[in-house]
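The complex appears here without one of its protein chains, the remainder shown in place.
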Amino acid sequence: MIPLSHYLIVSAILFAIGTAGVFLRRNLITILLSIEIMLNAVNLTFIAFARQHGSVDGQIIVFFVMTVAAAEAAVGLAIVIGLFRHRESLNPDAFTLLKW
Amino acid sequence: MFNSSFDAVVPMVCVTLAALAVMGAEAFRSRGESLPVGGLGIVGLAGAAMSSVLLWNRNAASFGVIVADNFALFVTITLVLVGILTIMFSSPVVKRDGLPKGEYYTLILFSVAGMIMMASANDLLVIFIALEILSIAVYVLTGIRRDDPRATEAAFKYFLLGAFSSAFFLYGIAFTYGLAGTTRLDRIGAFLAAQSMSDNRLILVALGLLLVGFAFKISAVPFHMWTPDAYEGAPAIVTGFMSTGVKAAAFAAFARVFLSAFEPFSGEWAPVVWWLAAATMILGTVVGVAQSNLKRMLAYSSIAHGGYLLVGLVAANQVGKAAILFYLLAYAVTNLAAFGVIAMLGTKDAANDELRDYAGLWHARPALAGLMTVCLLSLGGLPPTVGFIGKWYIFSAAVGAGYYGLAIIGVLTSVISVFFYLRVVVMMYMSDRPATAVCPPVSTVGMVALVASIVVILALGILPTPVLTLAAESIATIF
Amino acid sequence: MLTLSWLLPLAGALAVMFVPNADGRRDGVIRWLSLVTAIGTFAVTLAIWGGFDPDSAAFQFVERVPWIPAFGIDYFIGVDGISLLLVVLTGFLTPIALLSSWGSIERKVKEFSIFMLALEAAMIGVFVSLDLFLFYVFWDAMLIPMYFLIGIWGYDQRVYAAVKFMLYTMAGSVLMLIAILGLAYLHSSATGVYSFDLLKLYALDIAPQTQTWFFLAFTLAFAIKVPLFPFHTWLPDAHVQAPTAGSVILAGVLLKMGTYGLLRFSFPLFPEAATYFAPWLAVLAVIGIVYGALVAMVQPDMKKLVAYSSVSHLGFVVLGICAMNVQGVQGAIYQMLAHGVSTGGLFLMVGMLSDRRHTRLIADFGGLKAVVPKLTAAFLIITLASIGLPGLNGFIGEFLILLGAFRWDPRFAVVAGLGVILSAVYMLWMVQRVYYGPVTHAENATLRDLVPREWVSVVALCGIALVMGIAPMLFLRPMEASVDALIQRVQTAQTLRVKDDGRQKSKVKSQRSENTSEPLDHTFDF
Amino acid sequence: MPETLIFYLLSGLAIVTSALVIGQRNPMYSVMLLIASFGALAGLYVTLDAPFVAVAQIIIYAGAIMVLFLFVVMLLNAPQEDAAEWDRTHPLRQPGVGRFGALLALLLVVQLSWALLRTGSVEVPVAGAVDAETISSVRAVGRTLFTDYVFAFEATSILILVAMVGAVVLAHREGEER
Partner (left out) sequence: MLALIPLFPFIGFLVNATMGRRLSKGLSGAVACAAMIASFAVAVMGVLEIAGMPADARVIEQTVYTWIASGDLSLDMTFRLDPLGAVMVLVITGIGSLIHIYSTAYMHDEVDSEFARYFSYLNLFAAFMLVLVLGGNFVVMFVGWEGVGLCSYLLIGFWFRKQSASDAGKKAFVVNRIGDYAFVLGMLFLFTQFGTLDFARLASIASTMPVEEGVFGAISIATLMLFIGATGKSAQIPLYTWLPDAMEGPTPVSALIHAATMVTAGVYMIGRNAVLFSHAPETLFIVAVIGAATALMAGTIGLVQNDIKRVLAYSTVSQLGLMFLAMGVGAFGAGIFHLYTHAFFKALLFLGSGAVIHALHGEQDIRNMGGLKKGLPVTYWTFLIGALAIAGVPFLAGFFSKDEILYETFHEGHTLLWLVGAITSFLTATYMFRLVFLTFHGERRHDALASEPSHPSDSAPSHHLHDAPPAMALALIVLAVGSVLAGYIGVPHALGGHNQLAAWLAPSFQAGAAVPEVGGAEALSDAEAALELTLMGVSSAIAISGILLAAFVWVKRRSIADAMARRFSGLHRLLLNKYYVDEVYDAAVVNPVHVMSREALWRGFDVQVVDGAVNGAAAIVSAGSGILRRLQTGSVRTYASSMFVGVIVILGYYLWR
């Protein structure tokens, strides 16, 4: 049997990959995807714990997380479109009007 | 009427219904006609306030995840106040800047509903959802002026970092759930009380991650960096709204989670919050000194004020808890009024929110200048304004708990902050009005709201007792 | 009655606020309204003096209304011999200051009057409040109108001076706020309830180390206000830049708050710490006396000169307080009053000159005696008063202070005495350069002598100076009992402590253990 | 033993694909790879006796959300990251910051795994006392969802509403002001 910790470590790795993506990529869409990866990593954690506790709460929470992810994605993409309209770029470094 | 098991949700339901009503009205109105949708919103908010008053002292709870204890209700009333003032200040702005009226008010109301939910949630998952509701609404409000690149950029930064931090927050929730097997705060508290502090490092990880999530929302250093940009880019009144409402809701949840569920671990989080508070106060004030844009300056000042609130959280004694509530109210009214003034002075094409735009305002608009001065003095914590009482309350909590260090940092930073508030006063009173400067006409509604909030500021500054007692009662039932 | 004394000017300010005066056509109305209010206030203060019983050391005209019960904060006011005359002084100087502004302030008269009256209210509030919270509220509230007075109606460097004044003073006072809170907390840990009531806090006995910290916090605030060397640098700027009325109030009343605070709070609240630090304070005071005088001597600017002379004179006051014997303290209080009158008068008349000539540089004057004999005579009288000529008000205070200091520790008196010489040097030198000699500048030849309005206030000041010099008992009598009581308190407290130190320690420890949260003094190592 | 093998296979697949997602310059590929990794995760969910979530994962995530992303990618038609160098004058704008972030991410992994491995309570086999049926049954899920989580469920509806309104406000074209 696989110990719970393995699942958790996998999710931790995924989470870290997501964060790394936020830093490494210079494309807004990819950055959004990275955040999705992070959320999924959390989902894995929930499911794993749920399994261990033998309760369905975890699974249900995951549904909510998915919804939230969807909502965030919608708004986020809308914002990205707005940005792209202002300046034909998806590079986060392109947007530094506001500083200091 | 209040005795069903749905009592606790009534306030937020009122607000939500108002929001839906506004949406409907917008949807079914014929072209070109303009409805007093703002009024609808105010009605809903008033209903929420009324119901909260009726719910006072009844510790109602619904669905097991929403509690309407006095703490929640106090914050609810504060939030309702914020909402009403925001709508009143907005009405001229919306017309002026040609914002999509219906959507604007809808989002305001939804986010208020989310805030109320967050303040009265007794369940981490609900807190998370509420957080997302209000955040998404505020992201959109920030960027609601699509024609303005700065606004869009602000929205994007706020959104990206918000999503980023909420992922951490969620991760924290996940670990908490994994350890306690539940997301209900009361059960988590019971579980943690049973734990012996040291062995289980995972609890600390959960604690840390949740801390990060809240720290981002209250923009505590080093999770503050979105604040200045978002506040500067957003329309002034929206800035006022999020700097007060979001902070209040986040702090309410923060206090609830850390003072009830994680109370047993206060020994663990207190030192961290100590450092957060110190860093926040110092950085907020120090960087504020160098700002030349009023909104940005007030953004840093609001960071600093978050620091003062954290002091109350660290102190974590009865005084401190009550102080947080009182300070939230004081800060909300004052800051919102200040941003109201900024909003009034803006025009469609020019925000007029640079410091130099205020030169000699006194000569052109004596009344506005005077009211703005009162707000700034209150932010600076000078008597006889509510700001002074709030600061005094917070610091007495810190001293009472023996945190002299924090208290001293607090007072010294507040002196520095007075310096940059005074820069505005100097501009308004002690320099001459450039001939080019324009003064947009002042709207009646806005003026009414402004005067009202100034009255509140002074009244609570001189006779704070009733509200202080309320605050004390609010924390008496829980924690 | 006492409430009236500070509520009346506030009401006046509100009344003025509602006089519509956008175009400045109603300036006259406003001026008269505010002046009448101020005079009324003066009448009230006089009435209080009249009703004051000089034989009792207790606080009189006491009023106590619960304000923030949760923290034992009351609206608790009253006067004793120490504060009584300072209240009267405030009442006396404000009308004069207002009157002086009639000539000099043309711009924004309405706001000016509002700020002046608000300032008076706050100042009287500071002197009468017996609740530390109330005291602090007034103490800080007072800064705001003063800040505007300097910043709006001041001279060219006004903004810098105003901000410096504000921040300097605040920086000092916020630490006092912490100390006040600490006291209230100590009270709660000793008795279970918070209290900001001065009298209750007097009764508290506090661990020596704690006393040290709190004493320093309080005293820093007051030392900056006094201003005690080396915390004095805000004063020249503020004085020089403030409008005449502002300077008069600043010198006449505001500075007294520092010394008043020392008398009312620092010493009686923390007797041991006070006795430990008194010599150090005295050293600073004495340095201040000589230093202020020397620096005043070389000032090219009349206002600056007078400002530095204030540093020197208030050094005397602090010295007297540190001596903590009857002569010293009574002399100190008397010197406060005397300095209020004479320096207030000096600023008034310097202001008259600069109104006429739009310069304050001594070099721009000379030989004025031939042109403005009345002003010269008055100026000379006030000058002599401020250099402590017997028969005028300055002498009594200085003599008593020197006597008190001499009995405490002759060395201080010996050095402080030098101030007597130096004051003569710099004041007379200024008088000589400004009024004597030939008329050097053509534009001075046509200056206007005192107009009736100025004549009134000048005569009032000179008269008071004379009365205070000839019949000092009028003023010394009321303060006697209170001063004795104060000294009693300080001495007994420290002797008692010295007598049975052990009991104290244990007592303190026990009161620590009662503390609900952290014990009180480990937190001092932040 | 099969499930061990399956576990390592799926998790390996998930990790690799996710890594590739952030390794891609072309967002199109990233989306595709992400869908793959979601598939792998769904498999893991199945091994954790959460078939319903697994299905939802495929339908909602891979189906809906990712498609949304695809739409936007095509709409904006920005196949490549623009290599254009934006203002790098400020030290903190150097690309080094990115690598630093990645380094921190590594550190995060270390921290978390360290914490996990030092925590006894998670060293137990993932399948606890309860047998699979009780938690894998859709009925159980449904019942809990509409009893304990009904409020959250309602709240979510508001969330989606807000998101809709927001997306409309932000994204609808200029000029067509009503």
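As written, the chains take the letters A, B, C and D, and residue 1 is the first residue of each chain.
Criterion: a contact is a pair of C-beta atoms (placed from the backbone, for glycine too) under 8 Å apart; a residue touches a chain by one contact, two chains touch by 3 or more.
Being a predicted model, the structure only gives us computed values, none of them experimental.
Novice: Taking the complete complex into account, which shown chains does the hidden chain touch?
Specialist: Visible chains that the missing one touches: A, B, C, D.
Novice: May I ask which residue of B:212, B:364, B:439 or B:476 touches the chain that does not appear here?
Specialist: B:212
Novice: Would you mind spotting which of B:289, B:350 or B:438 touches the chain that isn't drawn?
Specialist: B:289
Novice: Where the complex has a chain not shown, which of C:146, C:384 or C:465 is the residue touching it?
Specialist: The single option touching the absent chain is C:384.
Novice: Sort through D:9, D:97 or D:164 and give me the one touching the missing partner chain.
Specialist: The missing chain is touched by D:97.
Novice: At which residues does chain A meet the chain that is not included here?
Specialist: Contact residues on chain A toward the absent chain are 19, 22-23, 92-93, 95-100.
Novice: Taking the full complex into account, what residues of chain B touch the chain not shown?
Specialist: Per the touch rule, chain B residues meeting the hidden chain are 156-157, 160-161, 164-165, 168, 201, 204-205, 207-209, 211-212, 215-216, 222-223, 225-226, 228-229, 268, 272, 283, 286-291, 416, 419.
Novice: Since one chain isn't shown, list which residues of chain C touch it in the complete complex.
Specialist: Against the missing chain, chain C presents residues 164, 167-168, 230, 232-234, 291, 294-295, 297-299, 325-327, 330-331, 367, 369-370, 373, 384, 389-391, 395-396, 399-400, 402-403, 406-407, 410, 413-414, 417-418, 420-421, 424-425, 428-429, 432, 435-438, 471-473, 476, 480.
By definition in this document, only the chains that are shown with their structure count from here on.
Novice: How many angstrom lie between the centres of chain A and chain D, each centre taken as the mean Cα position?
Specialist: For chain A versus chain D, the centre distance works out to 5 Å.
Novice: Between chain B and chain C, what is the gap in Å from one C-alpha centre to the other?
Specialist: 42
Novice: Using Cα averages as centroids, what's the distance between chain A and chain B in whole Å?
Specialist: 26
Novice: What are the residue numbers in chain D that touch two or more other chains?
Specialist: 112, 116, 119, 122, 148-149, 152, 156, 159, 162-163, 166, 170
Novice: Would you give the residues of chain C that are in contact with at least 2 other chains, written as numbers and ranges?
Specialist: Residues of chain C touching two or more partner chains: there are none.
Novice: Any idea which chain D residues touch chain A in the complex?
Specialist: By the definition above, chain D touches chain A via 3-4, 7, 11, 14-15, 18-19, 21-22, 24-25, 27, 30-31, 34, 37-38, 41, 44-45, 48-50, 52-53, 56-57, 60-61, 64-65, 68-69, 72-73, 75-76, 78, 81-82, 84, 86-87, 93, 97-102, 104-106, 108-109, 112-113, 116-117, 119, 122-130, 134-135, 140-141, 144-145, 148-149, 152, 156, 159-160, 162-164, 166-167, 170-171.
Novice: Give every residue of chain B touching chain A within the complex, in rising order.
Specialist: Listed in rising order, the residues of chain B that touch chain A are 125, 128-129, 132, 136, 139-140, 143, 146, 149-150, 152-157, 159-160, 163-164, 166-167, 170-171, 173-175, 177-178, 181-183, 228-229, 232-233.
Novice: Please name which positions on chain A make contact with chain D in the complex.
Specialist: My answer: residues 1-10, 12-27, 29-30, 32-34, 36-37, 40, 43-44, 47-48, 50-60, 62-64, 66-75, 77-82, 84, 89-91, 93-94, 96.
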